[in-house]
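Missing here: one protein chain of the complex. Every other protein chain is in place.
Take a look at subunit A:
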Amino acid sequence: MANFTKSFLNNISRTLPRLRKFFDQLTDKKNTAETEFSSASKRAVGSRLYSSEVKKCTIIPGDGIGPEISAAVQKIFAAAKVPIEWESVDVTPVRGPDGKFGIPQSAIDSVNRNKIGLKGPLMTPVGKGHRSLNLALRKEFNLYANVRPCRSLEGYKTLYDHVDVVTIRENTEGEYSGIEHEIVDGVVQSIKLITEDASRRVAEFAFQYTKENKRHKVTAVHKANIMRMSDGLFLRCCRDMAEKYPDVKFEEKYLDTVCLNMVQDPTQYDVLVMPNLYGDILSDMCAGLVGGLGLTPSGNIGLNGALFESVHGTAPDIAGKDLANPTALLLSAVMMLRYMNLNKHADIIESSCFATIKEAKFLTGDLGGKAKCSEFTNAICEKIAAASP
C-alpha cells in the first residue's frame, strides 16, 4: 500500500513542478540530519547555546598554583561580564569499590552535564593504584583531538618572532595506545595503533578548525617513508578530507623536514595535523619557540564536549605566594569562549591580556617582571573595563 502511495506521488510530482519542488524540500530536510562524523565538527553542543543564556562550565582548579590562577581567570571573566556560571569540582582521586583510585563520580557528572570544562594543572600522585588523571579524563570524555595554538607574544621576546602555528594532535591512539609486551626476556614490543576512524575524525576537525579560524593551510606531518602502512593510512584520511575542503591548502611533509624547518623559520607553517607521538613532541617544541608551557593554551576536543587546560606544571615552590602567571589558563579559557561562540568576549579578554604583556608594566616573574599575580590580573581587568562599552 505504501509503495503505491509513493509511486503515485512520484508520478504526480513529475508532472507538476511546484509539487515536485515541495517534495524535494522535504527530502532535503531529511538529508540535513547529522551524517556520520559531522556531529564532531558541528559541535552539537554549540547549537543549543544562545548568547542570552548563562552557561554553566565546570572548572577544575587543580593543585599547586592551580587555585590562584583559576581565581584570577574567574575574576577576569567577571570583569568582562561573560555569561558563564562556574561549577568548581575537585578531581582528587578517591578509592573506588574495586580498590583503584579514580575520579570522583560527582566530577564526572558535572562535566558530562556541562559539556565544557576548564582545567588547571594537576599533580599526579605517586604510587600504585593511581592511574594518570589526565588519561582518565581523556578516556571518560572521549577527547580525540588536542589543539595547541602557539603564537608569539608581543612584549616577551624569544629567538623567534611572528610564530603563529597551531598543532592539532590525535589524542587517543597511535604510539601511546599502551599496548606493550615482553616477548622474550630482553625483547620488548610496543604497538602503535592507527585506525581509519580516529584519523578521519582528527583530520576533519583540523580542516574545520582551519576554516572557522580563517587560516589558510593544513600540513599533515608523517613518516610514511618508514611506517608505510600506519602513517600511510593517516595520510590517506587527511587527503580524503582535503578534497572536501578545496579552499584550504593542504600539504604533506615528513617529520624530519618539519623539525628542521620549524627551528629555522616557523612562519612557513600554519596548522599542523599529526598522530599522537609526533604531535606530543612537536606541540611542546612549538611551545618552546614562543616562550614555554607557561604561556601556551591547550584545548582537548571530544565527542561529548571539550576540556581546555593549562599544560604547565603545578609549580609547588611558588604556590600560594601570589607569584603565578595565569596567562596559559587565561588563553585556554579564551579558546573555550571561542568554542562556545562567545567571540566578542573572547576578543576583548584576549586583546586586554596581550596589551598588558606588551605594556610590560606588570609582568610576573617568569616573564622577567616583578609584579604579583593579582597586580597582573587587575591590570587586565582595567583594560577590559576600558574596552567594554
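To be clear about the criterion, a residue touches a chain if its C-beta (ideal position, glycine included) is under 8 Å from a C-beta of that chain, and two chains touch if they have at least 3 such contacts; residues count from 1.
Keep in mind that, in the parts below, contacts and distances are computed from a predicted model.
*Asks:* Match the chain absent from this complex view to the correct UniProt protein name in "AP complex subunit beta", "Isopropylmalate dehydrogenase-like domain-containing protein", "Ferredoxin-thioredoxin reductase catalytic chain, chloroplastic" or "Cell cycle control protein".
*Replies:* Cross-referencing UniProt, the chain left out corresponds to "Isopropylmalate dehydrogenase-like domain-containing protein".
*Asks:* Looking at A:Asp109, A:Glu154, A:Asp197 or A:Glu359, which makes contact with the chain not pictured?
*Replies:* Selected residue, touching the omitted chain: A:Asp197.
*Asks:* Of A:Ser7, A:Asn213 or A:Asn261, which residue touches the hidden chain?
*Replies:* In the full complex, the listed residue that touches the missing chain is A:Asn261.
*Asks:* Of A:Val54, A:Leu159 or A:Ala386, which residue touches the hidden chain?
*Replies:* Looking across A:Val54, A:Leu159 or A:Ala386, the contact with the absent chain belongs to A:Leu159.
*Asks:* Contact with the hidden chain only, please: which subunit A residues?
*Replies:* Residues in contact with the chain left out: 158-159, 175-176, 178, 180-182, 185-197, 223, 225-230, 233, 255-257, 259-264, 277-278, 280-285, 287-289, 292-293.
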